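Removed from the display is one protein chain of the complex; every other protein chain stays in position.
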Amino acid sequence: MRIPEIMRKIFVKYDVKRKWYRFSRSSLSKVGLVIALASVFLALAAPYVTPYPKHAGLVTNFKDKFEPPNLSYLFGTDELGRDVLTRTIFGFQYSLMMAAVVLALVVPLGVISGLIAGYYRGTWIDTLIMRVSDVFIAVPPLVLALSIAAVLTPSLFNAMMAVSLMWWPWYTRLTYNAASGLRNEYFVQASEVMGVSPLRIIFSEILPNCLGPILTKITLDVGWVILLGSALSYVGLGAQPPTPDLGTMVANGGNYMPDAWWISIFPAIAISIIILGFNLLGDGIRDIFVEEAR
Amino acid sequence: MGKLKVLNGVDFSVNKGEKVGIIGESGCGKTTTMKSILRILATNAVVEGGEIRFRGHEMLSLDKKKLNEVRRKNLTMIFQDPTSALNPVFKVASILGDVIKSSGNIDGGKVTKQLVREKSLDALKEVSLPDPERVLDSYPFQLSGGMRQRVCIAMSLATAKDLLIADEPTTNLDVTIQDQVLRLMKDLVNKKNLSIILISHALGAIRNTVDTVYVMYGGCMIEAAATGRLFSNPMHPYTQGLLKSVPKLTGAGFSEGIQGRIPDYIDPPTGCRFHPRCEYAFEICKKEKPRLLKANADNHRVACWLHNKR
Partner (left out) sequence: MMDKSEDLLVVQNLTKHFKTSFGVVRAIDDTNFTIKPGETFGLVGESGSGKSTTGFVIMGIYTPTSGKILFKGQDISVHTKKRPKYLKKDLAIVFQDPASSLNPTKTVRDVVGQPLKVHGLAKGHDEYEKRVSELLDAVELPPGDFKNRRPRDLGGGERQAVAIARAIATNPSLIVLDEPTSALDVSIQAKIMKVLMRLQKELNLSYLFITHDLSLMRNVSSRVAIMYLAKIVEFAPTAVFFQNPLHPYTQMLLSSVPVLTDEEEKLKPQEIVSTGEVPSAINPPPGCRFHTRCPFAMETCKVNEPTFVMVEPDHYVACHLMTK
């Protein structure tokens, strides 16, 4: 019976049972988990679960334009006759993809630089890394993102790059605080005198103890990145039509408020739900790690 | 992941002017008992039964107002860690001044700043703090551990009228300072005719300071006797094991300690909670909890089936 054996090992190595217990004590966290999973599912399965997948792209359907929500178009249609429900669900795809790409770039860079700065705290390495990150933090986020996005051609990709550039130092700072606190704990000293190399110490001794704040921040950031991305799109610097980005949709629909309210409202609700879901999930993850106290 | 049944029928009493010590290792429930008296338990703590009578008041059912009055005027507690007991953003003068003002022990007319400062200085002098003026104007972090603990003791003694509860007051201090502080507490308690409950896992500290000793294990009192008697003639197997574990200046080496672990409070042993670790355990030990009863004429009580007459 090889599979259960592997599962058992994973359960022991990552202490799954205890972590689930802590997480699941709060119902809200479970709600968050459900919303987050549902969002991811919708994002991945968008082409297959939406009624009018083509409406996500370059399509016009003028005969059905401005339809209020009805049986064939559950969320109504927009000014080009495209199904708002379909486009909203595809919007999940773009939003989550943006969050995933930004975080995939930002988290490794930020965490690793923070770990190194924390381990070498007090030396020139620390100073170099932290002062560089300070420079990026000092610029107001939206201003930086707007500047970059305005200089480069507006596109979803460039918006993601702009957001990434100002996001990474927060992870550096977070990890630095956690790592430099742990740096002088006895168990780290014990590994050092034992002959463990600094690289192993950073990743094997210090990093696992920093995961709490990092994972919590990642889940909360999904919401923030999406929000920032939507803000950029709203002002036209992010995704361009016909991309069904939620922010673009809200912006676009603003022109037709309050008559064709459904064009803006449903994407806006979708943004709120994603953010809420990931925030609740983040709270749950924080609960898992909060009780690591001895 | 469950309910911790910590206290399991604790019985003890303190008379006026009596100095009582409670010995127990970590996890035996001594701090929980003390917190129950002052009703400062954590919010998820439930007192399921029993009573605590202090000067005729039934502590567990007092209303908030009366409870606070009792806490201010009659009861004081000294905690284990002086660093966290003193608010780091206030100078000692404010902390001590607050306590003195709210204790209502200032007799006569107005409560002036002058009067409060005088009383604060007196309190600090009583605990032999060098340079009390400077200490009064310092922040807690500017003082050493021993000095902070003495400030806490000064705070308690300045206002205590009846009962002082000291929870491991000298554990974090150096041995030479510990010795001084304990002697000081004993003198002051005698001088003011206070009663004191001194909790410690340092057996030597207890031996030199109190008249009566209770030994606590697994959430209840398992032995109680006059200090001299307890140390020279321990009757409960746990007490015997404990005293044997203390290294002696005579150089006799180390004992085996006490085998086993402290009870799991979620699923504690039935009957006597010490039975899984006891070399003498009989059948009845597993079934029924022994009560703290006199073992002989000298007021030496033991909760053990070896001594309880059936």
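All chains are identified by letter, namely A and B, in their written order; residue positions are counted from 1 within each chain.
As a convention for this text, a residue touches a chain if its C-beta (ideal position, glycine included) is under 8 Å from a C-beta of that chain, and two chains touch if they have at least 3 such contacts.
Just so you know, these numbers come straight off a predicted model, no measurement behind them.
Looking at the complex as a whole, the chain kept out of the display touches A, B.
Contact with the omitted chain, checked across B:85, B:177 or B:284, is made by B:177.
When you scan B:14, B:85, B:243 or B:284 for touch with the missing chain, the hit is B:243.
One of A:7, A:34, A:104 or A:190 touches the chain omitted from the figure, and that residue is A:190.
Although one chain is not shown, part of chain A still touches it, namely residues 12-13, 15, 185-187, 189-196, 198, 205, 208-209, 292, 294.
Contacts to the hidden chain, counted on chain B, fall at residues 25-26, 130, 144-147, 174-180, 201-205, 207-208, 231-232, 241-258, 261-262.
Here is the rule we go by: only the chains that are shown with their structure count from here on.
As a whole-number value, the distance joining the C-alpha centres of chain A and chain B reads 52 Å.
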